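Sharing a structure with you now.
Up next is chain A:
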Amino acid sequence: MKKEEAILEVQNLSKVFDANTDNEKDVLKDVSLQVARNEFLCILGPSGCGKTTLLRCIAGFEGYEGSVLVNGQERRLPGTDRIMVFQDFNQLFPWKTVEKNIQYPLKRQGIRDKAMLKERSEDVLQKVKLSGYEKYYPYQLSGGMKQRVAIAKALALKPEIILMDEPFAALDAMTRNELQDELMRISLEEKCTIIFITHNIQEAIVLGTRILVLAQEGKIVVDEKNRIEKPVTPASEGYGATWERLHSALYQ
Partner candidate 1 sequence: MKKYVRLLAICLGITVMAAGCGNSGQAQKTSGNQAAQGQAEDSTGSQAAEDEADGGNQDADNTGGEEATLNIAYQYGLAYAPLSIVKEQELIEKAYEEATGNKVTVTWNQMSSGADINTGISAGSIDAGFMGVGPAVTGVMKGVGYKIFTNLSGQEHGIMTNDDRIQSFEDLIGSSNQIALVNIGSFQHILLAMALENAGYDPHALDSNIVAMAHPDGMAALESGNVSCHLTSSPYIFKEREEGNLHEIMDVAEAWGVDGSFIVGVASERMHDNNPELYQVLCDAIAEAVDFMNNSPEEAAKITCEFDGNSEEDELAYIQKSKYTIETKGLFELASFMARTEFIEEAPGSYEDLVFENVKGD
Partner candidate 2 sequence: MEDKKRWAHTLAARVIFVAAFLGLWEYVAKSGMMGEKSELIFPSLEVIGGALVKNFVQGYAGMSLWVYIGNSMRLLLEGLLIGIILAFLLSGLSMVSRVFYDICNLVISVFDLLPGVALLPVVIIIFGVKPGVIVFLVIHAVLWPMARNVLDGFLAVPRIYIEAGQNMGLKGASLLWGVYIPAATSYIVSGLKVGWARAWRGLISAEMIFGVASCPGIGLFINQMRTNMNNAEMYATLVVIIIIGLVVQYGVLSPIEKCTVKKWGMSR
């Protein structure tokens, strides 16, 4: 992969927790990574390997050493070019309706035209199959619906990269499968770049176009293209072999 194509570049990123104390711990050590445009990068890793921290560093919520470049430009603070979808259902503002939750960041970006705002929010809600829920408050929605709204909110902003931190981990299996299918469909239609953290191998194979496995301190032990044809089912050719390979890398 040539450097110019990379939408995101992580260079020698290191992060230490509890620096200068007895509990000092390297969470990430010298991690380097490039993500290409329109890539759906799934990052797998055991608990405590630093995958969430890596994502938070990219999003700009954490301080770190090294650098994060978006389209070749250094980013240190949070910004609308990297939108985060959290695992926690309560990431929507409870004091705003579904529609306003989606429109608010757009307004912050300077879109004042009411019709345009409405069109954008209706459009993305339709994509996550939540048309008709515009006037609902978050507390009136189920967990899966809240995550759909969070994804819709991210899509509406048209960011360079969407960062997803195990957004489906707290959902029941059925809702989870449903949302995986939809996210895959949307990612194909929308041509967006996604970094998706998970500890679920099946999820990574179903969604990712490229799969990374991290070990302790953010060490990249597997970095491969996922060549299984979409939509992926356990019956797809190569699924079993990929699963075995990732599984052994994950639990070595």
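Everything that follows uses one rule, which is that contacts are C-beta pairs under 8 Å (C-beta built on N, C-alpha and C of every residue); 3 or more make two chains touch, one makes a residue touch a chain; residues count from 1.
How these were chosen: all candidates are chains of the complex that A comes from, given by their letters.
Worth saying up front: this structure is predicted, and the values here are computed from it rather than measured.
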item: Chain A in this complex - touching candidate among 1 or 2; value: 2
item: Residues on chain A engaged by candidate 2 in the complex (per definition of touch); value: 59-61, 77-80, 82-84, 86, 88, 90-95, 104-105, 108-109, 137-140, 157
